[in-house]
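My questions will all concern the structure given below.
Omission of a single protein chain aside, the complex is shown with its protein chains in their original locations.
The block that comes next holds subunit A.
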Amino acid sequence: MVDKDQNKGHTEEPENASRRDFLKKSGYAAGGVAGGLVLGGLFGQFDTAEEGANSDQVEQLQNARTFFKRREDFETLAYASERIYPEDENGPGAIKLGVPYFIDKQLAGYYGYNAKTYMKGPFQPQKSGEYGLQTKLNRGEVFLHGLRKMQEVSQKDFGSKFAELEGEQQDEILRKFEANEIKLKGVQSSIFFELLRQTTIEGVYSDPVYGGNKDMQGWKMIEYPGPRMGWANEIDAEEFLSKEPMSLKEYQGGNL
């Protein structure tokens, strides 16, 4: 696994030098996900170029789109989530943490299909926000509507794909959705934005078993130690205790 020795505090860059160089050269680390990189290449590099055939490969095999059919939708999602939680000197951003795959997996399950949500009509989608989610669309459909509209706005305003815009331009589009200035069918654009923002953060900080928080790097950045039996012996400690994180898998006792 990566970065056993590379994460001593949240100010430290948790990536190894060569990858950092690669990122800088590719224009990724500077100024957002700028210019010309196609996602396939980007993910391809991240997934295979340096880590090679180590234990990470299993995890990689688990990272493929199962909800998003069109690659373009997934690309837009990935670059949007990266603007919400960008890579910086503290550590990786949404893409490297696996957040797009996290969201894909969430949408492929009961959450995306609103299986535990009351879904009987009549619907008043315009009352969403005031009364929580009121759309007839399920969350997966909300994402598809929103992401495709982002693409459309991107072409219209800047003449190119969302994924290929400068970070600032991407932010401009996201802010329009956040402020509900874009019209979507069946849902407010601000509701879509909130879902995007919420699931991005969840992908950064939830247990790696869900596909994000790659190698617990989200937890390392925020110095969160993960699940433990308990803290009965440390609960009254005066000093802040920074601990190496433990995953749910390890907490549950590893493999059967």
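Before moving on, here are some points about what is shown:
What we mean here is this: a contact is a pair of C-beta atoms (placed from the backbone, for glycine too) under 8 Å apart; a residue touches a chain by one contact, two chains touch by 3 or more; residues count from 1.
What we mean here is this: contacts and distances are computed from a predicted model.
Per the UniProt record, the absent chain's protein name among "protein-glutamate O-methyltransferase", "Cytochrome c oxidase subunit 2", "GMC family oxidoreductase" or "Aspartyl/glutamyl-tRNA(Asn/Gln) amidotransferase subunit B" is "GMC family oxidoreductase". Among A:Leu133, A:Met150 or A:Val187, only A:Leu133 touches the chain left out of the display. Remark: the residues of subunit A touching the chain excluded from display are 10, 83-86, 88, 90, 93, 111, 115-120, 122, 124, 127, 130-134, 171, 174, 178, 197, 200-202, 204-207, 210, 218-219, 221-225, 227-232, 234-238, 240-241, 248, 251-253.
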